[in-house]
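Take a look at this one; I'll ask things after.
Every protein chain except one is present and positioned as in the full complex.
All chains are identified by letter, namely A, B and C, in their written order; residue positions are counted from 1 within each chain.
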Amino acid sequence: MSTAVAQKKGFGAFIWDYLTTVDHKKIAHLYLVAGGLFFLMGGLEAMIIRIQLMKPDNEFISAGLYNEMITMHGTTMIFLAAMPLLFALMNAVVPLQIGARDVAFPFLNSLGFWLFFFGGLILNFSWFMGGAPDAGWTAYAPLSTTSPGHGVDFYVMGLQISGAGTLIGGINFLVTIVNMRAPGMSYMRMPLFTWTVFVTSTLILFAFPALTVGLFLMMFDRMFGSVFFDVAAGGNVIIWEHLFWIFGHPEVYILILPVFGVFSEVFSTFSRKRLFGYSAMVFATVLIGFLGFMVWAHHMFTTGMGPVANSIFAVTTMAIAVPTGIKIFNWLFTMWGGTIQMTTAMLWSVAFIPTFTIGGMTGVMLAAAAADYQYHDTYFVVAHFHYVIVGGVVFGIFAALHYWWPKMFGKVLNEKLGKWTFWPFFIGFHLTFFIQHFLGLMGMPRRYWKFLEGQGLDTGNLISTIGAFFMALGVIIFLWNVIYTAFKEPKASADPFDGRTLEWSIPSPPPFYNFKQTPLVRGLDALWIEKSEGKKAMTPAEPLGDIHMPYGSILPFVMSLGLFIAGFGFIYQVDNPVWLSLVFIGMGITLGAMFVRSVKDDLGYHIHKEDLEKGDGQL
Amino acid sequence: MTKDTNSTPHNEFEKAEHKEEMKHQVISFVMMIIFTIAAFAVVATDAIGKYFAIPIILLLAVVQVIFQLYYFMHMKNKGHETPALMIYGGLAVAFMTILTFTTIIWW
Amino acid sequence: MSNEDILNPKQMPHEPEKATLEGKNKFLGFWFFLGGETVLFASLFGTFLALKDSTAGGPGTEELFGLELVFVMTMLLLTSSLTSVYAMYHMKNNNFSKMMVWLGVTVALGFSFLGFELYEFYHYIHEYEFTFRSSALGSAFYTLVGFHGGHVLFGLLWIVTLMARNAKRGLNLYNAPKFYVASLYWHFIDVVWVFIFTVVYLMGKVG
């Protein structure tokens, strides 16, 4: 019954295997590749932005195209690059860290990926179908609702579909973490990465529905003639701002929390020390998540909410600095007294601390509501969020990839090339974004297609553009490293970094059933405990027995494809009702696949004990 | 394959327990109906002024929902700690959303 | 547990919906989903409340709503909630045929609720020219109530599919969680309706 490994039968079978897989490790690969490609797209867009702003009064691209560029850059980076890359890590690592054979809903896991993927495709199809969305990633109404062409429709459909995927992914991880932990792994013994994924998933669960509703309202206004944002018929444009930010602020913590988890793992592994203040770290994570829902209006200080609202939101926002500070100091003290090994993963993590601290501090400056009347919508804000997003999330993803690459692909990334990735990117990053703080204060608003001569902004912008090229260089070296490692590096051992958590107790990469026997967890840093007692492996919590596995399925792909088709129908039915046929076809495919799914029993199969005994993962 | 599994033996004690629970559920249903009628009555008869009527019907709704969640959806039973946490999380976010939207032009 | 044990349990356990790991996962995942739905409906309620006086010269809530119809609809839906509780009661007692009967009643009540709702919309559109497009209030009203109606419809289709699918098989550990979760969904729809009749209709009538 070992059908799950039907590969090595040629390219077609390989593709089919990935299209139908429900194995969280393979889904992690899918997320990584798709998210990585979208990251390159977003990066390319960023380069175009920077080239346009290289000199004053530049005409490299037109005004309309520039707006499309920033919109797509922001949207792509946040929804299609950063989040999927994090999902890649979550999929690759969380089940292993908690000693599980799979996630709670393997089928839904695959569905989540394909929804995200097709949503991202729709969004990017806009480039070839008459223009991309151009109202900013925040898509404020009524600019977005009145934007001509179909650009914003692609934004709405793309995000709606990929958002559904994200929500599904979030629920999947919540249930996985609650229900599937190995015996002995209490909540307070969970590795910090798993904890942050747990909190992040909760944020997804409560934040995304607000976006869903916002997108529906926008879709109805644009496609079906409702008047939510049409002031002439009594609509109110501020509703969108609220809905967007009720989602949008938690979203930035959705991005940052998992990488906080990554850093916690990396600092502790490469200092060979237990994480300092573990329970405080857990508490801080939960607190950040909680406070994250009470601050959204700090993006709207200049909307005209009035002084009371502005003050309340200013103070709640500042409060978030406290739990975040707890984390920064705990990381520093994790290294304190340790024995720090500067691997590439550690280098990214070490670089993260000052970078993110600067970004966080400018965040607190922005939170001073009155002062934000000056900062808002200037390059100061752009600098702030790239410091936290690139300096936090992107650095974190790089750290994680270098750290977990052997677990995901069986080889340690080349260290030398790793450092060559780091330095140009790091230097380029600070060149690009540090100067932007000053550009903002000197009067340069964001989302400006061009700045004029004689405003004293020339040098700063040039430096910024040069920095961006360094970042691109870093990324290219990383891509080279991936290829180089695949061909030239030797196979990695199960535990190449002297790891502390369960994922390092099984081979790299793990067999498709992960754990032959579920391990027994005896404390925080489960593997470290065993190793420090001189044992080589985890003590099993169960005798060797049959392992239950789910079947793969093409249905998630089909369901998502249906929505993809229907998406185009929705977008174009405005022009001609004939397009409604696509809506029916697409929805028919999706609902049909759902129907098939619900009437067909899918109980999975068992790997038999005897087969397990025969070979290690050689099934 | 058994067509109808109700012939399999079943624990009498559990059956009694289910019955007991069912009784509670019927009681809560009756209460809910009463609350609903009360709420409609408040509005239909115009008996109380607007400023009292709104809080009263909202309160009646909240109580009803508690019945639904705790009795019909079994949130009172054990094994529902995590669901309860999540529902309350959702309600907290919901509460804040609605609060801002009702005071959308702040004071 | 082998597949055979799941499909043909020798004895039904105490809580069949949570007897297998899959069942437990489904149970928990569904509750989480409902947590998310809470926020979804909150956003819709918030939007409605923000726009409830934006009539753009058209009819307002006081003028539009008639309490009789809403009262009947409320009773239908509340009763359907009780009937689905009965269905789950019989599921726990492992009495499949009675469970099916009660689910059938639930579905019937649900469809009649939907019928009334459609009539209501028709009425507003034709008597008052109060449409989805006529004012921000119209957009908000039809969206909120329509989303709920959509949930009702989806719930009905779901339950009907489950019933049809399992009519010949009887209850087992594979489908028990499915029935249970569908009934949770049904109750949640009822919860939302309680707020709709209170916040939209009753408060709209009070003004």
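FYI, a residue touches a chain if its C-beta (ideal position, glycine included) is under 8 Å from a C-beta of that chain, and two chains touch if they have at least 3 such contacts.
Basically, contacts and distances are computed from a predicted model.
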item: Missing subunit (named according to UniProt) among the choices "Cytochrome c oxidase subunit 2", "ABC transporter permease", "Na(+)/H(+) antiporter subunit B" or "NADH-quinone oxidoreductase subunit D"; value: "Cytochrome c oxidase subunit 2"
item: Chains on display which the left-out chain touches in the complete complex; value: A
item: Hidden partner chain, touching residue among A:I48, A:L86, A:L121 or A:A135; value: A:A135
item: Omitted-chain contact residue, chosen from A:K55, A:K450, A:R522 or A:K609; value: A:K450
item: Option from A:L37, A:A371, A:L520 or A:L603 whose C-beta touches the chain left out; value: A:A371
item: Option touching the unshown chain, where A:A314, A:L417, A:V521 or A:I607 are the choices; value: A:A314
item: Contact with the hidden chain (one of A:G149, A:G184, A:G225 or A:G325); value: A:G325
item: Footprint left on chain A by the chain that the document does not show; value: 62-64, 67, 134-136, 140, 142-143, 146, 231, 235-238, 271-274, 276-280, 302-304, 306-307, 310-311, 314-315, 318-319, 321-322, 325-326, 328-330, 332-333, 335-342, 350, 353-354, 357-358, 361-362, 364-365, 368-374, 376-378, 438, 441-443, 445-452, 454-456, 532
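The rule is short, and it goes like this: only the chains that are shown with their structure count from here on.
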item: A-C or A-B, whichever has more C-beta pairs in contact; value: A-C
item: Whole-Å separation of chain centres (CA-atom averages), chain A against chain C; value: 33
item: Chain B: positions in contact with at least two other chains; value: 82, 86, 89-90, 93, 97, 100-101, 104
item: Touching two or more other chains - residue numbers and ranges from chain A; value: 178, 205-206, 210, 236, 239, 242, 246
item: For the chain B and chain C complex, residues of the former touching the latter; value: 1-6, 8-11, 14-15, 18, 21-22, 25-26, 29, 32-33, 36, 39-40, 42-44, 50, 53-54, 57-58, 60-61, 64-65, 68-69, 72-73, 79-80, 82-83, 86-87, 89-91, 93-95, 97-98, 100-102, 104
item: In the complex with chain A, residue positions of chain C that touch it; value: 2-3, 6-7, 21, 24-25, 28-29, 32-33, 35-37, 39-40, 43-44, 46-47, 50-51, 54-56, 132-140, 142-143, 161-162, 165, 174, 178
item: In the complex, chain A residues that touch chain B; value: 178, 202, 205-206, 210, 236, 238-239, 242, 246, 293-294, 297, 305-306, 308-309
